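One chain of protein is taken out of this complex; the other chains stay put.
When the chains are written out, they are named A, B and C in that same order, and each has its own residue count from 1.
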Amino acid sequence: MSEVRELPLVEAIKEAYQQEMERDESVFMVGQDIAGGIFPHTMGLVEQFGTDRIVDTPLAEVGMYGTAFGAAMEGFKPIVDFMFAGFFLNAASPILAQTAQFRFIHGSQMSLPMVITGACGSGMRLGNEHAMLVHNMIAQVPGIKVCMPSTPYDAKGLMISAIRDPNPVAFIWHLGTMMDRGPVPEEAYEVPLGVAEVKREGSDITLVANGIQYKNAVEVADKLEGDISVEIIDPRSVSPLDIDTILKSVDKTGRLVIVDESWDSRSTASQIAAQVVDVGFDMLDAPIRRVCIPDIPLPGGHMEPYVAPNPDAIEAAVRDVCQ
Amino acid sequence: MSEVRELPLVEAIKEAYQQEMERDESVFMVGQDIAGGIFPHTMGLVEQFGTDRIVDTPLAEVGMYGTAFGAAMEGFKPIVDFMFAGFFLNAASPILAQTAQFRFIHGSQMSLPMVITGACGSGMRLGNEHAMLVHNMIAQVPGIKVCMPSTPYDAKGLMISAIRDPNPVAFIWHLGTMMDRGPVPEEAYEVPLGVAEVKREGSDITLVANGIQYKNAVEVADKLEGDISVEIIDPRSVSPLDIDTILKSVDKTGRLVIVDESWDSRSTASQIAAQVVDVGFDMLDAPIRRVCIPDIPLPGGHMEPYVAPNPDAIEAAVRDVCQ
Amino acid sequence: MALGKEQMKTLYRNLVRADHFDKMMMNRIMQGKLIGFYHPGDGAMAAGVGASTFLGENDILNPHHRAHGMAYMAGKGIDVGRYLAEHTGKADGCCGGRSSFHWSFPEQKVYGASGFIGWHFCPVVGWGWASKRKGNQVVLMASGDGSYGQGGAHEAMLSAMNWKLPIIFFCENNGMAIHSTADDMHPMPDISSLAQGYGMPAVVIDGQDVFAVAETVIAARKHALAGKGPTFVEAKTVRLREHDVGTPDLARAEPRDPEYLEELKQRDPLVLATKRVLAEKVLTQKQIDKIIKEAEEEVVVVEKFADDSPIALPSIEELQAGVYA
Partner (left out) sequence: MALGKEQMKTLYRNLVRADHFDKMMMNRIMQGKLIGFYHPGDGAMAAGVGASTFLGENDILNPHHRAHGMAYMAGKGIDVGRYLAEHTGKADGCCGGRSSFHWSFPEQKVYGASGFIGWHFCPVVGWGWASKRKGNQVVLMASGDGSYGQGGAHEAMLSAMNWKLPIIFFCENNGMAIHSTADDMHPMPDISSLAQGYGMPAVVIDGQDVFAVAETVIAARKHALAGKGPTFVEAKTVRLREHDVGTPDLARAEPRDPEYLEELKQRDPLVLATKRVLAEKVLTQKQIDKIIKEAEEEVVVVEKFADDSPIALPSIEELQAGVYA
């Protein structure tokens, strides 16, 4: 078999859009300035698919989101792009109060196949609103699946799954992974939603991380190699959360550190810790540590790198728990 | 000393408004239909304070909230009432992305003294949007304090503290406690924000609960009296969270159940569990259990009572952990 | 575009039915036989009936929340039994008894409801966008004067005009939003002034005249189907009772003037419509009596259906299975 070509993560996302839009006429994209393109994931798509399927809206997130929300009821499969993911808050009611609950509260008669996407995360040093990771804000509410890729391979596969899923799926991607290169098969494939992956085997400690923090986790695991054997789990989805894969690992290692680029309060890190101390209490040999943004707004400028989770903080937590 | 008179919780809130508005000219209220009144907490206030200080706005939560947000910068101390607390989502961006971070991101030069309030919770059998408890949505973001009273006494004292606090404070109150009566001193007094209270001493297990769930916790503790000795902690504030009071109790009991009327995912219950298994790992003799709304939209109708946390579910969790 | 006699008969019948359904809901909430709340439609059922009776099968309908959408749903021929069963928390409810006060008839393109007033200004853009792509359907989007305070109204009108979407912005202006008056909450006499900002055609009509409403909406629908874009239709109507049963009937903080309310009652849509169908010999008194009798019988059938349906008490596991498709 010939070697799989490498693509940057953002191109992997774009390929998922292209292949699914070619396959299925009902898939379309709506957003602001996506025809011209802000991030490379939409650039050039309008030439292939036209303005009927690459739809630019005014600077109006409720109307923009509504294009997707309403069209999904009518049998379309929209992908709605919030550019910077934090802007989703401008449509928080239709997303968190209406979309998430629409199917269930109306007797599970309808499905709303749609993808809600946006980029965020530290790295541009812009701080708070642009960097704000929103996966936990959405994951708080049942009815919307939430995933975040760590590798180009997962980016393409998760996006394809998200588009094909009959439910609303938030696909949140981290700006700090945008240009990361990795192998991406040419054909369309799915990475299942709601399924975590053990990305590196180890025996001393379980380290959970996603997005850019997955890279940091690998860096730390490499550094500790020979000293501490780190098992890395990429949750891939944060809602529904695949707690079983994590529990299985903790059962083996007895130790757990969770990295989550988010405020600590009500984070995925806290949620995992809570579930493990409930169901997996007897497996634990040590306290569970969370490496998150401390509960302060994320500053930009020169502070971003040391306030956001980083390899030093992860290493310290891992060593602390393993001592 | 003569006996302290009893008031329903909603009247305790109203008395806090009245006393603070009498004391401080810069305090005012803004909301929808608050002059006429939806819940009794604002009824009649317009006669005393006039429409300059009891301000009705159009059915427009961004503009309504903005009246408070902008006026706070100008030295006023607004109380903004969202009626049903879930409607805050219509102003999620100005609240979660701008207000919460405004002081910090602008160099901590300004303060924004304001109270964000609204009622919510199970009981009216309306389900999802009206019942939706929003304390955890706000508590996810640093920069806004969040409290929820369980008793009329705390309601008055917390509201007075919230009005006097130089920061944005969300005061979320549970509809199911609205008419609960309890002793309320006539003079103005503060119940400190960010401080939990041990409301009942016990030795076998620590039970954390607030809002209507505090009542349920008391009911369960009464029932188990003689069998299991339950210590009940009312967090009163959920952000900042007074974890020390909880830890001190767990250190004594070794067991912890947390009740939180909220989806389990990214709840205060999960946050407390995560912090305890980190800092208080060695104190624990048993798994930590959370009694929350399972991760499904809260249905109304006849399902609300058994889907929301209730005495049976609390009792089961307590017995389970103590066995 | 004058209405034909058959059209007038249909409208009259639907108005009688809607009126009976509203009274049924009132009776039931007074008897403690409804879950949640009820927002009476007394005296204000003509606008919804007129707007929805001649919608096409493919058209998307978003009913106004007053009378919990009954005026519109009577017009669109929704299964009122399942509707009432939902309001009664029953297993045969149109939402499985989960919602208490919502409705959902996706096959008839009445997708659902929300407790957030103005929520529909969001999906309406997509409903309009999809309708334009499909080419053979329009959207009737109804809501009250109060709802037009929402920012979403602006975002919806903006895209509707940019894209010439086949949407009818149908506003029932009853001059009230709970205790607030439209006079206080809107700077212009007509809510439809807003349409001017977008160059959207707007028309103000008598919402008490079921025939006038139907004529206007039929025209707006034609306009939309011809690719000419949205229309703003403002139907002036009244609120005879309190906002919802149990809430005091105030304007600002004062009780509303009983004399003024008495005046409003003079223009009851059913009285007006009856006068006209008799005068124009569309219906005889005998035919009218029959229509009323049929409506009464329909209420009996509907109530029996709802009352006979079992209380919805699914297990947590069953509920969990309904969250995701």
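Assume contacts are C-beta pairs under 8 Å (C-beta built on N, C-alpha and C of every residue); 3 or more make two chains touch, one makes a residue touch a chain.
Please read all numbers here as calculations on a predicted model, not as lab measurements.
Contact with the omitted chain, checked across A:Leu7, A:Ala60, A:Ile228 or A:Val259, is made by A:Ala60.
Those residues of chain C that touch the chain absent from the view are 149-155, 158, 161-162, 184-188, 193-200.
Residue positions on chain A in contact with the hidden chain: 32-33, 35-38, 46-47, 56-63, 84, 86-87, 89-90, 124-130, 294-297, 299-303, 306-307, in rising order.
Interface with the hidden chain, as seen from chain B, comprises residues 52, 55, 57-58, 60-76, 78, 91, 93-94, 97-98, 102-111, 142-143, 145, 166-167.
To be clear about the criterion, only the chains that are shown with their structure count from here on.
For chain A, the chain with the farthest CA centroid is C. Per-chain CA centroids place chain B at a distance of 36 Å from chain C.
Chain A and chain B have CA centres that are 31 Å apart.
Chain A and chain C, compared by their mean Cα positions, are separated by 41 Å. Annotation for chain C: residues 93, 98-99, 114, 116, 151, 319, 322-323 touch two or more other chains.
Residues of chain B in contact with at least two other chains: 86-87, 89-90, 127-129, 295-297, 299.
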